[in-house]
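One structure below.
The complex appears here without one of its protein chains, the remainder shown in place.
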């Protein structure tokens, strides 16, 4: 059976070339980068080399890159580290409703510590209007965090515009670029952000390596205290192979960026033909300004987890923002914040393509998907529309 | 040239059998453990299997093990997570002066947040007297943290006795077992601790994997917020290969514990003959109750970094607690807290042996070490005693 | 995540369909928060002689619906009323704990269908 991996937002396969770069650091070069002898200094050099690679992918300086273990850690570090560092200047933080849990739940932690958090609304495409940012700012505001792109709906946010507003008001601005780094060009100088989160496993690098860009001179309170690793800003024996892998993955992402974007963009556009062969399917997120390999839909009358299971049985791996497919059993807050009725959010299905997907993968999906939908709609009481036949009870869908 | 790695407290080489267990998770089994399809559920199963392996090494329940990315993260999580969770009951925390930076600096963070911290003194062997713990307890005390063993001097602390005191007073007790887990038997039920930190790279597992044991039912505030990984207690896409490696390393440590201890213990005793061939060398830490592969000394009249460099030139890799060898340029607080004069602490040298060291390694060291010492003493103004000849100026050493 | 039995009933659900001339219909759940199950029964001599379902929901919800229709078919109404969430889950060889309550609406829908039949046939 064909296996089509269409869940690149969950994680990417590790590029074999990245693995090869990591290999020596699992074997001979196992030293601790803090050690004085050659074994240690080689590990240290390898980390500094990787730091340069990540910096050059994002047009920043090596000294501005702090390695972490995940995108979630980078986000916690940024939000809490800056809010705490600046708490004497104010205790108001602004985040958008498009944020990943690692931002939203860090914001909730800050609320418990006495901070006030504003959650910015978004439009039906999931876009944050820079004007709402401007309006949300108070004298107490010290930090704004808006995701570069949502992994659920692929919408790319107007980061540069928001960064301009923040800078003018002398407010620190962080963007969660976990879904974008390595997948679309990131030019930090041009974006004008103060902090930016990334994760290697989102661009064919290893799990266990993330990074936070912190603009030169910006003070941040550590999340993990201890030794002097990462210049005293993030303690713990460095995961040398993973960091090396992140560097190599960054290098490859930089050099192959255009061809990868072209490839996944073309396949994604082909995938969008799903809408022609199945009725009552809606694209979620922005129609144009979105991640190139990202296709997300809501399918009426059926539920996402059931779609995932039937697709998986055919070797197609995708994701959903439905309540039943999330292990927390809550419908995606991102979909709801875009104004989607929760019954429709239940029909969420997300395909995210990668460099190793082929035209045949897409053709296979296009052939199988309508059957999956048909089968589930036959089982659904709403198979013929939002209203239960025989009951006449109208389903609570506010379109 | 022979290469003798005697710095196992810095980090261990990865066991080839551990690497083999990790390998599939860098390749075919790259799925995200949260994903519903088989690729994800296999990763999830692999993590749960590793959790069981770590639990069984330490005589705890799998549900009590939370995976982290490092020993430092586990320590931060424990100290800050419990202090915050219990802050309504009191704001006093007790730690010892033998703690790793990740505990000491977390304690300093708590001080900044309004907590009061007591730093327990130790005796000349680095042992915490349980009576001092008892005396330090106030009505406000919510948490005590004492390391299971210091990586710098190898002394094993009376954890069970301190745990008994804590339990009686209904105070939570954490021990940093990063230097001990996998190296000496850890029976959590018998120790009676509430939390215990570990790191895989200290027992031939990979860098990038740590764990925190949290007794069933104990509430802890997360350090990294986000998704529902690790039951909502530690967010971030799991580093599956590293976790699998930690599990396998735990399994191997369990089954080979006795033979490894016997091996490194015997080599260490042989290494102690250094004291017979070089004058004015003092063992630091407890003479008997210490990590089996641990030999730490202070060598009079010379400085540790210089020793490390000359040893490294001969292929011998060791560590030192001297100010000049630490990148923070501070003499080891552990050595000073044991009452060593700082001039003597400058002569710190630490050899930590591992399962792959041989008798020949030790013989090589025993042959080379006296020459290194002789050379440096010839350069030292104190070569013939603590006092500068020709100047008559007495060196400030309070013995 | 799901037992083989759940996957079997999800992949090949039994008794799917409408029943325009049903003697009783029961609907449970709400599409805004999760699953909706609809059960149709045909009753003869106090016995369920035919049963169909329609379900909007996840794999567990569909499997539960399929299983409960199999369990109820041929039973007397009183016997059918003894079917509980737990007995359905047991027949399915277990459900993931978090799905135990939110997707396990079959027993409630069946109860409603029987009540509907009874209220129409008083």
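Each chain gets a letter, A, B and C, in the order it is written, and its residues are counted from 1.
Rule of thumb we're sticking to: contacts are C-beta pairs under 8 Å (C-beta built on N, C-alpha and C of every residue); 3 or more make two chains touch, one makes a residue touch a chain.
These numbers come from a predicted model, not from an experiment.
Trainee: Out of A:36, A:104 or A:120, which is the one that touches the chain we can't see?
Mentor: A:36
Trainee: One chain is left out of this view; which of B:133, B:252, B:302 or B:349 touches it in the full complex?
Mentor: From the options B:133, B:252, B:302 or B:349, the contact with the absent chain belongs to B:302.
Trainee: Just to verify: which one of B:232, B:341 or B:370 makes contact with the chain not shown?
Mentor: Once the missing chain is taken into account, the touching residue is B:341.
Trainee: Just to verify: which one of B:149, B:323, B:353 or B:373 makes contact with the chain not shown?
Mentor: B:323
Trainee: Even though one chain is hidden, which residues of chain B still touch it in the full complex?
Mentor: 301-306, 309-310, 313, 322-325, 327, 329, 331, 341-343, 346, 378-383, 388-391, 393, 395-397
Convention: only the chains that are shown with their structure count from here on.
Trainee: Approximately how many whole Å separate the CA-defined centres of chain B and chain C?
Mentor: Centres of chain B and chain C (C-alpha means) sit 57 Å apart.
Trainee: Two-or-more-chain contact residues of chain A, please, as numbers and ranges.
Mentor: 305, 309, 325, 327
Trainee: Could you list the positions in chain C whose residues touch two or more of the other chains?
Mentor: none
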